[in-house]
Structures are given as C-alpha cells and as structure tokens.
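Only one protein chain is missing; all other protein chains are in place.
Let's look at chain A:
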Amino acid sequence: MKNIITAQNIIKKFGVGDEEQVVLRDISLTIQAGEFVAIMGPSGSGKSTLMHALSGMDKVTEGQVTFDGKVLALLKENELADLRRNKMGFIFQQPTLLKNINVLDNIILPAMRDKRKHRSTIIKKAQELMERTGISGLEKRDITQMSGGQLQRAGICRALLSNPKVIFGDEPTGALNSKSAKEIMNIITQINQNGTTVMLVTHDAQVAAKTERILFMRDGQIATEMTLPRYNGQDLHERIDKVTAIMKELGI
C-alpha cells in the first residue's frame, strides 16, 4: 500500500533558553493509505502535538514530514491551506462550527471557498452526507439550537465534503456522552472502511480498540505500538483488554 504520511526524525520544541521544552523527541513513522490509526498517551505526552505536526497545523523544529508526496516544510502558507482544504479533514473535540451561519452553510463553507461554480453539486453532496450521518432535515438550523452530538456530526460532514485522503480527529468523542460517542465512532469507522485514512488522538481505550494500529506515546516519544485486525463489530471487549493491558504496562 502507498505511504500517505511519513515523518522522519521529527523534533518539536516550544519556548527558548531556560524555558525550552522538547515535546516531540526524534519521532519517525509511516502511515499508509487506508490505515485506521489511534494515538494514545497521558496528558502532555505529545499526542496532539504529533497530530498537529503530521497535518501541517504546526511546524516541526527539526526533521521532515511528507504528506501525500509533499514535504510540508517546503510548502508556502497558501499551499498548506490548499492541502488542508482538499486533502485533509479535521474533527475536533469541541464542535468548531461558526456561530453566524446555519448548519448547511457551515458544512459547505470550505468547499465553497473556491468551488462556487459547483454550488448545487456541493449542496447535494452535503445533504447526502447529512443523511448518512443522521442529521438530515437540520440544514437550516441555527447551530446554537443543536446538541453536541449533532454538531459533531455536522463537523464530520464538513470534513468529508472534499473527499479528503486523511481525516484527523483530536479527541472527537471527548466531549460527548457515551451514546453519542458510540454513534460518532461508528460513523468514523465506516469512513475508514470506505477507504479514507483516519488518524485519531484519544484517551479512550474503547475508541482506540476500534482502530487497527495504536501508537502509545510517553514523554514525546512513541513508546510502543500495537496492531489489531480490522474491527468487524465483534470481540470489542477483548480488543479493549489488549489496549488497557499495554496502557497499564506503560503506566498510562
């Protein structure tokens, strides 16, 4: 399978002088197209920073990240923005929808930036995604009138609209109740099964257990990683047990 993301010896430091803090220490890894990856680790271990580095949201101090054949450090600000818009999708812990516009507008916003000519196609696709994620009929709803789960679904629709190669999720279920969280994870799993690479940052062993590859981080390094067979709805408890065993082992 093709490599979609490669990181070579990346180091990320914050602050300078006495206050310098090394958050990522010489990490190298490869993510292949279609993989379903989770990054786990205690608070401050660098998991979110790693995801920001891999997605180009943040620059690395040393080392190199390649995304879909492009070296991120060599891209200009606008080229990075284009890359994020066309090839990446983001799902955040808090629903990051804009307050001033309705749900449908929020979903189509990134796509409308430069594809206004295909307005009706975009809208049609957004409606299909809303249908798929179970929020159809809420197109004109003000986002202040929606539940957290509904907002997260809308955020997923926005991330999927441009057919991205990779979906990044930073604790996508972290702010949801268990019922909503389960539903959102089902949607994300389905996305991956349809061929999209998915990379999640999570604390939650239940979430990680549904992925195929888990990177465990500690003190800015990948302490270990495990692989699991593709989740088919069976044996969830066993998978969770495996994940928690490693967590215990690492003291996470």
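Note that a residue touches a chain if its C-beta (ideal position, glycine included) is under 8 Å from a C-beta of that chain, and two chains touch if they have at least 3 such contacts; residues count from 1.
As a convention for this text, contacts and distances are computed from a predicted model.
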Record-based protein name (UniProt) of the chain missing from this complex, from "FAD:protein FMN transferase", "Nitrate reductase", "Enoyl-CoA hydratase" or "ABC transporter permease": "ABC transporter permease"
Contacting the left-out chain in the complete assembly, out of A:D82, A:E212 or A:D235: A:D82
Among A:Q94, A:T121, A:N163 or A:N177, the residue in touch with the chain that has been omitted: A:Q94
Among A:I123, A:A223 or A:I240, residue touching the chain not depicted: A:I123
Touching residues (missing chain, whole complex) on chain A: 48-49, 52, 57-58, 77-78, 81-86, 89-90, 92, 94, 96, 98-102, 104-105, 108-110, 112-113, 116, 119, 123, 139-140, 142, 144, 158-159, 170
